[in-house]
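Have a look at this one before I ask anything.
With one protein chain removed, the remaining protein chains of the complex are shown where they sit.
To keep things simple, chains are lettered A, B and C as they appear, and every chain counts its residues starting from 1.
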Amino acid sequence: MAVPLLQVHDLAKSFRGVQALQDYRLELGHRELIGVIGPNGAGKTTLFNVLTGVAPATRGRIVFNGQDITRATPDAICRAGIARTFQNIRLFRRLSVLDNVRIGLQAHGRNRLHEVVLRLPGFATQERRLEQQARELLDMLDLAEYAGVQADTLPYGLQRRLEIAIALATRPKLLLLDEPAAGMNPAEAEALMRLIARLHGEHELTIILIEHNMRVVMGVCQRIQVLNYGRLIAEGSPEAIQQDPRVLEAYLGVAA
Amino acid sequence: MLTPSYVAQQVINALNIGSIYALVAIGLTVVYGILRLINFAHGDMMTVGAYVALAALTALAMPAVAALLIAMLVVSALGIVIERLAYRPLRGAPEVAMLITSLAISSLIQNGATMTLTAQPRPVRLPAELTQRISALGLSFAVMDVIIIALAIALMVALTLFVQRTTLGIAMRACSENVRVTQLMGIDVNRVIAVAFAISAGLAAAAGVLWTGKFGIVDPFTGFLPGLKAFVAAVIGGIGNIPGAMLGGYLLGFAEVFFVAFMPPEVSGYRDAFVFVLLLIVLLVRPSGLLGAREVNRA
Amino acid sequence: MKRLVPLIPIAVVMGLAGLAQSALNDYYQRILAVIAINVILAVSLNLTNGYSGDFSLGHAAFMAIGAYTSAILTLPVRMKAVVLPDLPPWLGQVELPFAVAVVIGSGLAALVAFIVGIPVLRLRGHYLAVATLGLMVIVQVIALNWQPFTRGARGINGLPPFTTLLWAYGWMLVTIAVIWRIVHSSFGRAMMAVREDELAAACRGVPIFRTRLLAFVCGALFASIAGALWAHLITAITPSSFSFLITFNVVAMVVIGGSGSITGSVIGAVLMTLLPELLRRFETALAIGGQPLYGLSQIVVALMMLGVMLFRPQGLMGRRELPEVLAAMGIGVPTRPSRVEAAGEKTAQAQTPG
Partner (left out) sequence: MSRISGFRLLTVSITFAALAAACAAPPPAARPPAQPQEQPTAPAAETIKIGALYGVTGGMSSIDAPGLNGMKLAAKQINAAGGVLGRQIELIAIDGKTDQTATTNAASEMINVHKVVAIGGLNDSTFALAAGPIAQQAGIPFVTAGATLPTLPEQIGDFFFMAPFGDDAQAYAIADYAIDDLGAKTAYMLVDQAYDFTTALAKFFKERFTGRGGTIVLEDIYKSGDTDFSAQIAKVKALNPQPDVLFISAVPSEAGLTTKQFRDAGLTQPIISGDGFDTPLIAEVAGEVADEVYYSTHAALDNPDPKVQNFVKAYTEEYGRGPENAFAALGYDTLNLIADAIKRAGSADPKAIRDALAATQGFNAVTGEITYQEGKRKPNKSVTIIKVQDGKYSFVKEIKP
C-alpha cells in the first residue's frame, strides 16, 4: 500500500481543561470510506474541527497527503484538499445557490486583482469557467434548477445536498461529512446513501462520515471508528463493531 | 515633582473621572449585552439627565438628592419610551439598523436641545456643602469628588446585586446569553429589555448629574464625548460584561489622567492617541476585551 | 464593439458634469461636487461595512491622509515657504499636479490601511469598530501635533481649488467602476462569503484575512481620494475637519441606502447631501415669530433616518442593485437569486437539532 492519505498521531483537544478528544489516531488510505460513530458529545465534531483547522489541536500531529497540516488555517487545509460539511448546515444563506458553489470553486483558480479591475480577457475566461463548472456540479447533484435561488430558501434536504456540492467544488481529496442524514426522512437518507456511494466510487473520493443513522453507516462504510468521551474505544469492520461489547456499553450504558 | 502627595492627588483625580466613565460604560454595556446595540445616544441621556436635574435644582429649588433622583427617573422613563419607539420595532433587523437609529436619536436630542434651550452653556450650581473643599495630607478635593466615587460604587454594587439576586436581573443575564432561549423559557423578553433600557438610561442620568455637577456646566453636547469614551471603556473591558465595563471605565480614567500627569507637556498632546494605542494593544492581546468572553467558534 | 458600450454612460456623465461646470453657478456646482465626494465615500465604505461585513468607523482617518497629502504636495512652492516653512526641503520644493497628488495620497492611505489592518483586522464586530475609531483619533492627534507638516490646529489653507465637477465626477466614476468590478468577481463573492459565515467561508478555502484586508485597503484608498477632492473644494483643512461626525454621516449614507448595494450607497449619498441642503431653506422660510428654525434640517434628517430604519431596516435598496430593480420592472435580465416558494416543504427555519 502506498503512503496513506491521512495520518493522525496522538491527537488531543481540550477546551479550558475539558478533554474533548484525546489519544486519537487514524491512518486513512486513498479511497477509503470510514465511519465515525459515538454517542452525543463523544468528540466526533471536535475531531472534524481539529482536522479542518477550525479548532487547532492541543497536541498531536496531522499529516495529510505528505504535508503537515496540524497548525494550518482552515482555508489552507481546504485548499490542501480536505473539505467538510457541517452538522447544522452552513451555507452562505443570502447568496444564490450558484454563487455558493462558485465560492467553493474559487478555492482553486481565482483571478488576480488587476485582471478583475481592468477586466482583462483572463477575467472573462475565468468567470465563464467558474460558472460552467458550477453548473456541472449542480447538475450532478440534481440542483441545476435551483441555480438562481437564494440558498436559505431551499428545502432542508436540498440544503444538505448543496452543502455537499460546495464541499465538492473545492476539489477535495478527502471529504468529511458531519451527520449528513440528520433530519432526513428514510427516502432522503436512502438517496443520500446512494450519493455517498457514488462519490466514493465514481469520483474516487476518500470519505470520513459521522453519522447517527446506523443504516447509512453500516450500509456504506468499510471501516468504523467508535468514539466515547473523546477517546477511541473501538475500530473495525461494521460487523465487528456491531458485536463489540465496549460499543454496546457506550451506546446502551450497560455492560454487555 | 513625583512626591507621594502628588501621586496620591492624581490617583484621586483618576478615580473621580474613572468612576463617571464606569457608570456610563455600565449603562452602555447592560443594553449591549442583550441587544448587541451600541447606543450612540447613550451619552446624550447624560445631557438630558443634567438638564432635568438643573431644572429641578433651579426652577423647583429641590435639594440635590431629589434632583438626582428625579433626573434618573425621568431619563429612565425616556429610555423606555425611546426603546419602545425606536428600537423595539427593529428587533431582528440587522444590528446596524439600530445603530443608525441611535445616531438619529442622538442628533434629535442634541439639535432639539439647541433649538429649545439654545446652545448657550448653562451653569450648574450645586449647594455649597457639596462643593466645599477638603484639604488633608497635602491633598485637595471637594466633597463632591468623594460623593462621585461613593455614589458610583454604590450604584455599581446595587446593579451587581440586582443582576445576581433578583429574578428580573437573572432574566436579564439569561437574555444576554441567549434571547431566543430565554423567550422559549416563558420570560417576557420585552419587559426585560425595557428594564435594561431604564437602568441604562438611569445610570447615564446619574453620571450626567455627577459630571455636570463636578464641572459646573451643561450644554446640548455635554454628553456626547463622554458617551463615546464610555463606549471605548466598555469595549476595553469586554463589551456586554458589567465588571468589565467598570474596569474599562477606571482604566480609561487612569490612562487619561496619568498620561497628562506624568508625561512632559511636549508629548501630552498625544494623550488621546496614547489612550487609543493602549486600547489597541489591549484588544490585540485580548480580542474580546479584558473580561469579555471569547466567542467560541462552534462548527 | 460590445466592450465600448459602457463608455456611453460614462461619456454622458462626464458630458453632464462638463455642461454643469460651464452652465451652473458656483453654488450648484459645489453641491454637485459634494454629492460626488460623498458617493465616493459611501461606495468605498460599503466595501467593508456592506460586503466584507467589517464595521469600520475609520473612514475619516483615510480622508485626512488623502487631504493632507494632496494639500502638501500641490501647494505652490512660493506659498509653502510661508505656510509650511519647516517642511523638509525635498517636500518644500515639490509642487505636483493634482492628479498625481491624489494618486500618491491614495497610495499612502492604502499603505497605512495595510499596515494597520494586519493587526487590527484580527478583531471582529464592535471591537473592530472601536479600533478603527481609534485609528481616526490617532490620525487626528498626529495632524494636530505634527506642526512642520500640518501646521497643527491652524491647518493648511489657501489650497488651490482644483476640485472641479469634471475631477469630482471623473474620480467618482473610477471609484464606482473599480468597486463594482471587485464586488462582481471572485473577490466580491469571497467578501460576501466572509460576511455571511466566516467559519464556513474559511472551510471553503476563502482566505479570510486577505479578503477582509483587501476590502479595508480598497476602502481606504478611495476614502483618501474623496479626502483630497474635499480638501481642494473647501480649500482649508484642519485636524477637526476629519472627525467622527463625518464618519457617522457616511455610515448613515451606506446603511440608509442599503449595506451591500452600490446603488444603495449612491442613493444614500445623494439623499444625505441634498436633503439637509434643501431643508436648510425651510429653516428661514418657516420662521416662527421672526426666529428662523435653525436646527430643523438636522432634526428632519434624523427623523428621516429613523423612518427609513423603522420601515426598511435593510435600507432603501436592501442588497439590490439597479439592474435588478430595472429587471423587476421588465427592463434587462434578472441577476438576483429568487426564492423557492416552498409550500409544505421543510425549510431551513424548521431545522431539526443535529
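What we mean here is this: a contact is a pair of C-beta atoms (placed from the backbone, for glycine too) under 8 Å apart; a residue touches a chain by one contact, two chains touch by 3 or more.
These numbers were taken from a predicted model, which means no experiment stands behind them.
Could you tell which one of B:A55, B:L73 or B:A119 touches the chain left off the display?
Only one listed residue reaches the unshown chain, and that is B:A119.
Which of C:G92, C:G107, C:P292 or C:G318 sits in contact with the chain that's absent?
Of the candidates C:G92, C:G107, C:P292 or C:G318, C:P292 is in touch with the missing chain.
If the missing chain were put back, which residues of chain B would it touch?
Listed in rising order, the touching residues are 1, 3, 6, 9-10, 12-13, 16-17, 111, 114, 118-125, 131, 133, 135, 140, 142, 211, 215-217, 219, 221, 225-226, 256-258, 260-261, 265, 268-269, 271-272.
Touching the missing chain, which residues of chain C?
Output for chain C: 2-3, 5-6, 8-10, 12-13, 16-17, 20, 24-28, 30-32, 34-35, 39, 144-145, 152-155, 157-158, 161, 169, 172-173, 176-177, 180-181, 184, 230, 233-236, 238-241, 245, 262-263, 266-267, 270, 274, 276-278, 280-281, 283-285, 287, 290-292, 294-295, 297-298, 321-323, 326, 332-333, 335.
Here is the rule we use: only the chains that are shown with their structure count from here on.
Select the chain whose centre, defined as the mean of its C-alpha atoms, is least distant from the mean of all protein C-alpha atoms.
Of the chains present, the most centrally placed is C.
Measuring centre to centre with C-alpha atoms, which chain is farthest from chain B?
Computed centres place A farthest from chain B.
If you average the Cα atoms of chain A and of chain C to get two centres, how far apart are those centres in Å?
Chain A and chain C have C-alpha centres separated by 41 Å.
Once you find the CA centre of chain A and the CA centre of chain B, what distance in Å lies between them?
48
What whole-number Å value describes the gap between the mean CA coordinates of chain B and chain C?
Computed value for the inter-centroid distance: 31 Å.
Would you please write down the residue numbers of chain A that are in contact with two or more other chains?
52, 54, 86-87, 90, 178
So which stretches of chain C touch two or more other chains?
Where chain C meets two or more other chains at a single residue, that happens at 199, 203.
In the complex formed with chain A, which residues of chain C make contact?
178, 181-182, 185-187, 189-190, 192-193, 196-197, 199-208, 214, 319, 334, 336-340, 342, 345-348, 350-352, 354
Touching residues of chain B toward chain C in the complex: what are they?
Its residues touching chain C are 32, 36, 38, 40, 86, 89-90, 93-94, 96-101, 103-105, 107-108, 110-112, 114-115, 228, 231-232, 235, 239, 269-273, 276-277, 279-280, 283-284, 287-289, 295, 297, 299.
With touch defined as at the start, can you tell me which chain C residues reach chain B in the complex?
It comes out as residues 49, 55, 119-120, 122-124, 126-127, 129-131, 133-135, 137-138, 140-142, 144-145, 199, 203, 244, 248, 251-252, 255-256, 259, 293-296, 298-299, 301-303, 305-306, 309-310, 313-314.
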